[in-house]
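Every protein chain but one is kept in place in this view of the complex.
For reference, chains read A, B and C in written order, and residue numbers begin at 1 within each chain.
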Amino acid sequence: MNTIGHLINGQLVSTAQRMQDVFNPATGEVSKQVALAPKETVEDAIAAAQAAFPAWRDTPPLKRARVMFRFKELLEQNADKICEMIGQEHGKICHDAAGELQRGIENVEFACGAPELLKGEFSKNVGPNIDSWSEFQPLGVVAGITPFNFPAMVPMWMFPLAIVCGNTFVLKPSERDPSSTLYIAQLLHEAGLPEGVLNVVNGDKEAVDVLLTDKRVQAVSFVGSTPIAEYIYATASANGKRCQALGGAKNHAIVMPDADMDNAVNQLLGAAFGSSGERCMALSVAVAVGDEAADTLVAKMQAAMKNLTVGEYSDKNNDFGPVITRAHQQKVVGYINSAEADGATVIVDGREPSISGYENGFFVGATLIDGVTPTMQSYQEEIFGPVLQVVRVATMEEAMQLINDHEYGNGTCIFTRDGEAARYFSTHIQVGMVGINVPLPVPVAYHSFGGWKRSLFGDLHAYGPDGVRFYTRRKTITQRWPSSGVREGVSFAFPS
Amino acid sequence: MNTIGHLINGQLVSTAQRMQDVFNPATGEVSKQVALAPKETVEDAIAAAQAAFPAWRDTPPLKRARVMFRFKELLEQNADKICEMIGQEHGKICHDAAGELQRGIENVEFACGAPELLKGEFSKNVGPNIDSWSEFQPLGVVAGITPFNFPAMVPMWMFPLAIVCGNTFVLKPSERDPSSTLYIAQLLHEAGLPEGVLNVVNGDKEAVDVLLTDKRVQAVSFVGSTPIAEYIYATASANGKRCQALGGAKNHAIVMPDADMDNAVNQLLGAAFGSSGERCMALSVAVAVGDEAADTLVAKMQAAMKNLTVGEYSDKNNDFGPVITRAHQQKVVGYINSAEADGATVIVDGREPSISGYENGFFVGATLIDGVTPTMQSYQEEIFGPVLQVVRVATMEEAMQLINDHEYGNGTCIFTRDGEAARYFSTHIQVGMVGINVPLPVPVAYHSFGGWKRSLFGDLHAYGPDGVRFYTRRKTITQRWPSSGVREGVSFAFPS
Amino acid sequence: MNTIGHLINGQLVSTAQRMQDVFNPATGEVSKQVALAPKETVEDAIAAAQAAFPAWRDTPPLKRARVMFRFKELLEQNADKICEMIGQEHGKICHDAAGELQRGIENVEFACGAPELLKGEFSKNVGPNIDSWSEFQPLGVVAGITPFNFPAMVPMWMFPLAIVCGNTFVLKPSERDPSSTLYIAQLLHEAGLPEGVLNVVNGDKEAVDVLLTDKRVQAVSFVGSTPIAEYIYATASANGKRCQALGGAKNHAIVMPDADMDNAVNQLLGAAFGSSGERCMALSVAVAVGDEAADTLVAKMQAAMKNLTVGEYSDKNNDFGPVITRAHQQKVVGYINSAEADGATVIVDGREPSISGYENGFFVGATLIDGVTPTMQSYQEEIFGPVLQVVRVATMEEAMQLINDHEYGNGTCIFTRDGEAARYFSTHIQVGMVGINVPLPVPVAYHSFGGWKRSLFGDLHAYGPDGVRFYTRRKTITQRWPSSGVREGVSFAFPS
Partner (left out) sequence: MNTIGHLINGQLVSTAQRMQDVFNPATGEVSKQVALAPKETVEDAIAAAQAAFPAWRDTPPLKRARVMFRFKELLEQNADKICEMIGQEHGKICHDAAGELQRGIENVEFACGAPELLKGEFSKNVGPNIDSWSEFQPLGVVAGITPFNFPAMVPMWMFPLAIVCGNTFVLKPSERDPSSTLYIAQLLHEAGLPEGVLNVVNGDKEAVDVLLTDKRVQAVSFVGSTPIAEYIYATASANGKRCQALGGAKNHAIVMPDADMDNAVNQLLGAAFGSSGERCMALSVAVAVGDEAADTLVAKMQAAMKNLTVGEYSDKNNDFGPVITRAHQQKVVGYINSAEADGATVIVDGREPSISGYENGFFVGATLIDGVTPTMQSYQEEIFGPVLQVVRVATMEEAMQLINDHEYGNGTCIFTRDGEAARYFSTHIQVGMVGINVPLPVPVAYHSFGGWKRSLFGDLHAYGPDGVRFYTRRKTITQRWPSSGVREGVSFAFPS
């Protein structure tokens, strides 16, 4: 059986004492095994990164950027292979994997602009004949810890930008679907990255804790669930590191009475069920303002959902695939059950999908639940599955209050045709990423990604301009030159 | 006896169960008492700030900036009174207090530029007919915890910028010299600040811990010693807040053989002994490269130090005043003793200064110690007194290694006439604020203040552009407008 | 009779061979005389500016900015006096003059941020051990030529920013209403401006031509009519200068069927008739989409206009005052006549206003004309009077085509409640300043002012960030330091 190891100092390393199964979630079968790095292996990776740092830091940004230009080419040339790897281990349909990869490539494209992005600020004459400027220098060894749901994209939110800024990197991707991540890291080496600049270790909490506590690691970027994000943020901070930790979400769409309802339904389909809802930007709650809007929405969603097909990654006709594990499948079903038990109405029921030929796969069908209320557990927690819940409210203020009261503040959206409603919403909603008639308002690579409240811990958002600031450290130099007589033509001598 | 209280919701509040003495350090006498806020009082301040937030957030930045314009005028008009308050409680000479205040005012001047500073980023057509922009919104209630050594300046690194960005603020200044801080806060109200936007609570750890743990506080800025900075950073982070915590320093000046030695000596006098060395940017170690440079430096310093006078704040002829407390005086003397015991040579000895008429004051005279080595306790720890230690090294690389090996990385300086040496130094030194022939390279208000290593915990430096980012939260909006028929001239109707 | 002279090198100079009458347009009487500078006087002003340049350029930006801080205070303290001067010579009502002055002060506030605005770009390691940065240095002597309609504001679009950037300035304001401009220039000196940095010369074409051709003048900013703007731009450019020349306008408001009509009418009143329409941002054409919208608009405007009162500047109950000259009054009336002759309907007729006690004033009453078509002269040319013309179109596309076909492209506005219509309009309209439900979309001082097409000649808009770029010149330094042995500890010797 295929064993997936680590990439340290440019070399694949696969010896391990502990291994973990990697599943094909569409069949439920174990397809590979991944090595779980012990403390020593992670320390080797950190040491490799530490050793590679001085030379990489001193490489001009333009040269570092050119590695990214070549990396982009290689990613595009090998896109099908990467999407296949994602499909086999994560289960997402190939067109969805291609979308993920494309988003990752956009971060590489942004990283190609490093020479511009790294410009510091120069001030002439802060005092008489005194100049001062700020430089943004790399930090040193930086760690990234990434989740299973975007094995290609989320790592590429981090390491291309960190590396192009002059840092060296240790990445611990999800052990659920490690192959595409590792392959992408190899492509970056093929693009000309010096050994040791990017290192990948697979592992679990043991590996994570080394990254959080080792003094050589300067900063940690994390994407995952909120409880883990909190642990990461508190632990990395207590160890004196800078940290950005992105957590969970419960993304609401407000559907206003004046919305273009067909458009809203069409958008919600992809936003709620795409990638089985295993996205931190998935729209999982539709808040309909007024019963008329709600009735229309539910009726049209119900009709539209009939055309959704669930299945295996390689069939392009499928809309989405299985969830990541058997346990997660059961957890999602459990939330649907609890909503029903709490009095909500399951309008479209995905609890027992029948996928011919894939009876053992970890599938959940697209599910629509009406009559959900804020006190239900299914409303309060992140389901991370293909489940859209409808909450009915009387006014837009009520809808906004719901969102502002929720512990998460990652993404949100409003469907309306009204300028005033949209502006009021975007101004006053306590959420970091806001869509106006855009259901998945993931910022483009040249803006930055980040939620508010318990969806992100830290000062700076991920990737984009904030990413540049996160991966660099300001140094301010103040300079005055006393006359040495050279200019005035008087020759000078050293003190003797 | 005068009692110093709190400023909450625009009102002075001075009832307290616990009081602490405030000394005149030049006489050693208790001059006032400061109320120490219990938990409830701090919570009142937080509540006032929380209540004031929505209206202040929605006040246009231009209007908020105009309060700062008026604040600057009032600070300038009342400068003498403020400096007097500082002198009485901190002990620094009036011209030194004036310098501190001026630095504070410069931060207010920077804050006047809020409309420009708060500009977000706008991107047209991130996709077809989709626009996206990022706004920088205020956080809510922000806390500042500030040290005794700059009772006017350090608070003004924080609250003017935080407030002009739309936040409301709870400041806990040092309980050693609280009067000037409180008065400055009153002036800001006189300038037109609405009640509740800035609140001042005096107190000790009890008050601090409320600020670190109360859920309503969104962010904490701290300046103080490194052990406390670490505690603040870890605790605030564990409570999910953003935090910047600035700690201690051990600032080295490298004196190169080609330096303009008279200039270097002149600069070092002020940088080492100004404000009794109680500055986190004080230059406390001179690293002389080569014995010739060292001998010259020591001889010239010794001669120059004869002219330094120590004494009471109101006499402008004095160069510096007492240290803050009796305990601190003894601690500084203890470091001098330990250096001597460890084999260093006390060239100029300030352990027993005689200040006629101020025999009970907390004075330490300017002290110069030669032959200090990196293993001595006096080298490793921050003394925070008027003590300059000379370390002798053979090469510039050795000098830089010393600095890079020290746990602190706040400020540093090189004295040289050589372009190459200066550039190599500023590039490779692991210190956040670097001077080239500038001994106190405190960044101007429109750059940002921050050390590296254990001198600062957090991503973003204090004040300046980094301050704006620290006190605001990015929100990214992505917008698409489906056609409603209005433009095309087809009338539309609501779903009915 | 009062004679208004020049301000050169800090001194008032009023000797002149040629004088011109200054009127009180409300009474039609000559109130003062203004000296018209001959070539030599303008050259004196240029020489004074040239002499003052080196010291002012080398004054740190922070110091230059502080002069602006004080200038703002003085402008605010003397606001009533300035508004009185404006009223007496221009005729605008005091609240309107106060608004103008406030807009001018906002430009001074922006100029106070000079240290931040002048930051250059610093790039580390553009090659191995090579750094490069760009500075923005002042140009030298800069000239401004400004119109009668905003004697306080438009000059303050120019000289505060030019001066705070380190330039010295020669201003030639309008000879129609020179007093407030001159007084404002004196206040800047009172605020601490060194002599020679700002010089004011009153004059006509003779003075202008010196500014356009003298080799010492580096750049010219102009605001006025398009024919003159073209002449200025071509002449200054042919003399090798940089130039920005802002010309005329014909600002259209599209009134959509879904607009909040009461709000639109209310906004149009001020935008069309405020300051007698003598504003380059005045809304002079309302394009109603659909006859229903047009009928409603015309009816509501007609009703609302009954409450407008025309009169003398000092009566706060007046809505607007006279136009600037008798000739201009007749020209405006001529346009109304021509529209009527061309078949349009004069709904509200201001051709013969009766202003008791001011029978000889240069008044035109608020005029509303319906049924205007694009072929009429009154539509094609800028009227610059209190005349609002209504054009009726069937669709929004037709309305936009009208605007895009017009030679001017200064400002425009749409009244709608629809997000899509607003976004389409702002994206595709060929106009530099666009309002969405904002009838006078004059950019705030921290954005920049500029039209498109024949409303502005040049690359950069006026004031704000573009103003900073216009008044500074980029210098890019690339630096490499060969080793001199100082750092390595090898002593070096000069070539001998």
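FYI, a residue touches a chain if its C-beta (ideal position, glycine included) is under 8 Å from a C-beta of that chain, and two chains touch if they have at least 3 such contacts.
Worth saying up front: this structure is predicted, and the values here are computed from it rather than measured.
Chemist: May I ask which residue of C:Ser123, C:Thr146, C:Thr181 or C:Ser378 touches the chain that does not appear here?
Modeler: Per the contact definition at the top, the residue touching the missing chain is C:Ser123.
Chemist: Which one touches the absent chain: B:His6, B:Arg279, B:Arg392 or B:Arg417?
Modeler: B:Arg417
Chemist: I'm checking contacts with the chain that's been left out. Which of C:Glu84, C:Glu195 or C:Asp260 qualifies?
Modeler: Touches the omitted chain: C:Asp260.
Chemist: Considering the whole complex rather than only what is displayed, give the residues of chain B touching the chain that is not shown.
Modeler: Touching the chain left out of view, chain B contributes residues 58-62, 115, 118-128, 133-135, 137, 416-420, 422, 436, 491, 494.
Chemist: Touching the hidden chain in the full complex, which residues of chain A are there? Just list them.
Modeler: 62, 65-66, 69, 72-73, 106, 109-110, 112-113, 115-117, 119, 124, 129, 131, 256-258, 289-290, 394-397, 416, 418-425, 427, 444-446, 479, 481-484, 486-489, 491
Chemist: Tell me, which residues in chain C touch the chain that this view leaves out?
Modeler: These residues of chain C touch the chain that is not shown: 121, 123, 126, 130, 132, 134, 230, 233-234, 237-238, 240, 242-244, 257-261, 263, 292-293, 296, 417, 422, 426, 431-438, 441-444, 446-450, 452, 454, 457-461, 465-466, 469-470, 473-482, 484, 486, 492, 494-496.
The rule we apply is simple: only the chains that are shown with their structure count from here on.
Chemist: If we define chain centres by averaging CA atoms, which chain lands farthest from chain B? Would you check?
Modeler: Checked the centroid distances; the maximum from chain B is C.
Chemist: With chain centres taken as the means of their Cα atoms, state the distance from chain A to chain B in Å.
Modeler: Once rounded, the distance between the two centres reads 36 Å.
Chemist: I'd like to verify one number: the distance from the centre of chain B to the centre of chain C, where each centre is the average of its C-alpha atoms, in whole angstrom.
Modeler: Spacing between the chain centres: roughly 43 Å.
Chemist: Which chain C residues sit where two or more other chains touch them?
Modeler: Where chain C meets two or more other chains at a single residue, that happens at 62, 115, 119, 124, 416, 418-420, 422, 491.
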